[in-house]
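For this depiction, one protein chain was excluded, whereas all remaining protein chains were kept in their positions.
What follows is chain A.
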Amino acid sequence: MFLTISTTGTPERPATDLGFLLHKHPGKAQAFSTSYGTAHVLYPEADAERCTAGLLLEVDPVALVRRGKGKGRGGAPDAALAQYVNDRPYAASSLLAVALSTVFSSAMRGVCTARPERAAQPLPLCIEVPALPARGGPDLVRRLFEPLGWAVTVEPVALDSEFPQWGDSRYVRLVLASQTLTLAEALRHLYVLLPVLDDAKHYWVALDEVDKLLRAGEGWLPGHPEQNLITSRYLSRRWSLTRQAREALELVRLAEADDSAVEEIDNAVEAETQTEEKPTPLAVQRRDAILAALRESGASRVLDLGCGQGQLVQALLKDPRFTEIVGVDVSMRALTIASRRLKLDRMGERQASRVKLFQGSLAYTDNRLKGYDAAVLGEVIEHLDLPRLPALEYAVFGAARPRTVLVTTPNVEYNVRWETLPAGHVRHGDHRFEWTREEFRAWAEAVAERHGYGVEFVPVGPDDPEVGPPTQMAVFETRTVNEKEAKAA
């Protein structure tokens, strides 16, 4: 990984002063050892008019992997494969930012005993980063650097010239130019914004790194229009790193066994930055509609099948009429988050006795799910491949047989009303299908018929006269009576 910092000068103010400002002699190539490899500083050009310093970090990829987990077993056996073949040795990532702060620490603080007046003044600067990973693309790169006074040239790098249909990679070639910034400011911008753009999940950065980053943002970060994004990407990185390590390695391995990108498999829970935001109005309306239907059904023992991160369970807990609430999900990651959200380990015994969370799957019948008053399948069925829907149908309506079943699913007709949704797209990457009102109705009525339920349909959200509501809900009630009632009748 590599970047260059150039400046121009005049005989009075020679460009070679850059060497003083950086505390690195332009006539030498110097090597510094950093946490992840050796950093080299060298000057491809150095005269009064023009001086360029290059920082080259030789990352040791083998050591990189072992560093995290080694424990003397020689091969970090439980590391993800992605860590062995990755872009770290080439791309200007967070590792380069760390190297930058190590090698140019004085310059970053603006300290220069030899040329103190120059350190405090702006100078003409040109910074080139040939391979910068930029999640968010050229547009975000501009939004991050331009407000700070940089003229930004940013070009996407093609993924593979032999396969133009693959499109652009996540890397850009970045050139920054400015006349108005000091070198220290420039370095601090890079130090913070390189990792923000990288937004990689693979490397743990020490906890105090966050503080360091915030310190480096002093003076420019608070007023930055993208301050929230910059900050939240740091926080999200912290979270996902710790979670990744603890919870999902088994899934990572299964993804790798399948030659799949990990995100294709381990996607039951959306990135935490998104999920921690306020729920969308539709999600709230959906939850309210479900709660209303549950109350109307008179249920007190309720299953939330596909409980995800436990939002509905949390709402149910607030109403004492629900005496037993069971959240079931197939994703262990979702359950862990739900348990954290509900603060299960700190809940009082009485309250805790009302709620249970466990892993389950509706592809299988499950004795633990029998005998409940009601079951909620909120935005669940569309996450199943259609051929596997009959198994869910049997597990819920045939085997578990709660008295009431609520099923919600998107109404695909409404998608034309979402301005942000491109035509023909589903609302969520993992939606295997989205149904029209008619398709949903046909399915629900057939299910009801097969299993002895009656079914009614309730719109959720604004019921558009043309395309219907954004979410459709079916309320199933068992039709078969039990023997006692039959005799009484």
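Basically, contacts are C-beta pairs under 8 Å (C-beta built on N, C-alpha and C of every residue); 3 or more make two chains touch, one makes a residue touch a chain; residues count from 1.
The rule is short, and it goes like this: contacts and distances are computed from a predicted model.
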item: Protein name, per the UniProt record, of whichever chain is missing from view ("ATP synthase subunit delta", "Amino acid ABC transporter membrane protein 1 (PAAT family)", "Metal-sulfur cluster biosynthetic enzyme" or "Polynucleotide kinase-phosphatase"); value: "Polynucleotide kinase-phosphatase"
item: Residue of A:Val326, A:Leu362 or A:Ala444 in touch with the missing chain, whole complex considered; value: A:Leu362
item: Residue of A:Ala48, A:Val157 or A:Val467 touching the missing chain in the full complex; value: A:Val157
item: Residue of A:Glu250, A:Asp288, A:Glu438 or A:Glu456 in touch with the missing chain, whole complex considered; value: A:Glu250
item: Among A:Ser33, A:Thr113 or A:Gln165, residue touching the chain not depicted; value: A:Gln165
item: Missing-chain contacts mapped onto chain A; value: 1-2, 4, 27-29, 40, 42-46, 52, 54, 56, 58, 61-62, 73-82, 84-87, 89-92, 128, 130-131, 133, 157-160, 162-163, 165-166, 169-171, 173, 249-251, 253-254, 256-261, 263-265, 268, 330-332, 359-368, 383-385, 387-388, 390-391, 393-395, 398-399, 450, 452, 480-483, 486
